[in-house]
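Missing here: one protein chain of the complex. Every other protein chain is in place.
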Amino acid sequence: MASAAKVAVESIAKRIKPLFDRVLVEKAEPIARSKGGLYIPEKAQGRVVHGTIVATGPGARNEQGANIPVSVSVGDSVLLPEYGGTKIELDAKDYFLYRENDILAKLQD
Amino acid sequence: MASAAKVAVESIAKRIKPLFDRVLVEKAEPIARSKGGLYIPEKAQGRVVHGTIVATGPGARNEQGANIPVSVSVGDSVLLPEYGGTKIELDAKDYFLYRENDILAKLQD
Amino acid sequence: MASAAKVAVESIAKRIKPLFDRVLVEKAEPIARSKGGLYIPEKAQGRVVHGTIVATGPGARNEQGANIPVSVSVGDSVLLPEYGGTKIELDAKDYFLYRENDILAKLQD
Amino acid sequence: MASAAKVAVESIAKRIKPLFDRVLVEKAEPIARSKGGLYIPEKAQGRVVHGTIVATGPGARNEQGANIPVSVSVGDSVLLPEYGGTKIELDAKDYFLYRENDILAKLQD
Amino acid sequence: MASAAKVAVESIAKRIKPLFDRVLVEKAEPIARSKGGLYIPEKAQGRVVHGTIVATGPGARNEQGANIPVSVSVGDSVLLPEYGGTKIELDAKDYFLYRENDILAKLQD
Amino acid sequence: MASAAKVAVESIAKRIKPLFDRVLVEKAEPIARSKGGLYIPEKAQGRVVHGTIVATGPGARNEQGANIPVSVSVGDSVLLPEYGGTKIELDAKDYFLYRENDILAKLQD
Partner (left out) sequence: MASAAKVAVESIAKRIKPLFDRVLVEKAEPIARSKGGLYIPEKAQGRVVHGTIVATGPGARNEQGANIPVSVSVGDSVLLPEYGGTKIELDAKDYFLYRENDILAKLQD
């Protein structure tokens, strides 16, 4: 990620604290090759999209009130369902809030 | 928040005690820049709104009857879903009761 | 509350024992200023109403059969959703049975 | 309750053992004054009815298989929702089986 | 129950082992007087029916895998809702499988 | 069961391992007399069918991750609801996967 973009993301992450098991995601532009070098043809981009985790909440709360940490971290590249997520525009960029349970998979190099 | 407004909010907070995991929110006027300096363009204001926590309930109750404290506090600046919330007009101002779980994120300076 | 009305309410409270987490509420007449001095303009009265707790049940029951005491008490001034509640006319007055969880907030002086 | 009617009710109670948290209720004729002397005007009778508990089940069962005793007893005068309940005609009289949780309140002298 | 019929029922009971909390019921012919001498007029027979338990399952299973014994036994006379139950014809007779929770009450002499 | 058929079933059982609380069933041809000698007239065969358990899964998983063994075994003759079950054709024969909880009863000699 270019350093200017990185700075912008970090500043967003500092200011937006998702609640519970929500995570804030910046969707990647639909390019042919993902971070891990996976060639994701156009059609897939229509069905499943990928993006980067920008900020994470403390996790869902169990019956005793303890938070169960989310299993993704800031910077992770992830696969997202096409639909779902709450759109938030910050500093003129789209971000999306997802529940952790809706994140499909992590993409690793 | 201007001191007159602050006084009004504090007086509301003293008189309204939300029950369970409800929180009372004063929605911010749709301005371009949020408290944390985040530029929230018009369109976002249509989809996600932000506001300030005015009063909080004791928290949801678990099976043993204990309250699980809410994870937002009076004065927090928060992101809210566009829909939902019960409108209450007090002293000719709109306030909204939300369940804690519907609050999307905290906005921090 | 005028003493005659108080006596009437107390007599109702002695004779009606709501079950589980139900509470019996006497809705306040839609006046501009609530007990706590909050000016509740007409429009709010259409959306959210306030009233006084007349009698309370022992509370919801958990898996072990123990009652979890309700968090409102007789005499509390409360905010109620516009809809919901079971209407009961006793001694030619309207009372309403609500589940504790539907009571929005307590109004305190 | 007149002694003949009492005998009839007792005989029913001996022969009908509701299961789980069901209770058998004999609905009162819509009279203006309930047992506790509460004047229940006609209109209320259309919305909420009252009756007497004739027989009770052992209570709902929890995860361990133990019954949680019901919180009403034979002879209690109770308030019932207008709808619901399974009608059973025994000895040419109408009785109604309700789940304990649907009973609104107890009416006490 | 006539001895021939008894033998038939016992033979069925030996061969059919309902699973979980199911119970096998033989519906009684709609006669005016039930086993307990209760006069069940025609109309009731249309709404609630009664029958005899022919076989019982081991009971529902809880989280630990233990069965919670059913609260009715073979030979019990019971009240059944008009609808529900899975019809099984065995030896040219109708039997019905009910979940224990759907059995309304036991009829006792 | 004829030995050739038995061999075929055993071979299927070795190769198909149902997951969780699923069981694999071979439906019996609709004959008048079941294994236990029960005469199951045509009509019943249309509503409830019977068959033989060919393979069983390890059982449903509880909160701790332990499997709760299913209560039917390979070779058991069982009663099945008319509808439900996932059809699988193996070696040109129909088999059906059911959840254990949908199996109505065991048929015993």
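Just so it is clear, A, B, C, D, E and F label the chains in written order, and each chain counts residues from 1 on its own.
Convention: a contact is a pair of C-beta atoms (placed from the backbone, for glycine too) under 8 Å apart; a residue touches a chain by one contact, two chains touch by 3 or more.
Keep in mind that what you see is a predicted model, and the values were worked out from it rather than measured.
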Where the missing chain makes contact, among the chains that are shown: A, F
If the hidden chain were put back, which of F:Val49, F:Val70 or F:Leu97 would touch it? F:Leu97
So that we can see where the missing chain sits, which residues of subunit F does it touch? 12, 14-20, 22, 24, 55, 57-58, 61, 63-65, 86-92, 97
Over the whole complex, note the residues of subunit A touching the chain we left out. 36-41, 43-44, 47-48, 59, 62-63, 66, 68-69, 71-72, 79, 81, 100-101, 103-109
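Basically, only the chains that are shown with their structure count from here on.
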Copies subunit D and subunit E touch; is their interface built from the same residue numbers (over half shared) or different ones? different
Inter-centroid spacing, subunit D versus subunit B (mean Cα positions, whole Å): 45
For the pair subunit A and subunit B, the C-alpha centroid-to-centroid distance in angstrom is 25
Could you tell me which residues belong to subunit D and also touch two or more other chains? 63
For each chain, which other chains does it touch, given as pairs? A-B, B-C, C-D, D-E, E-F
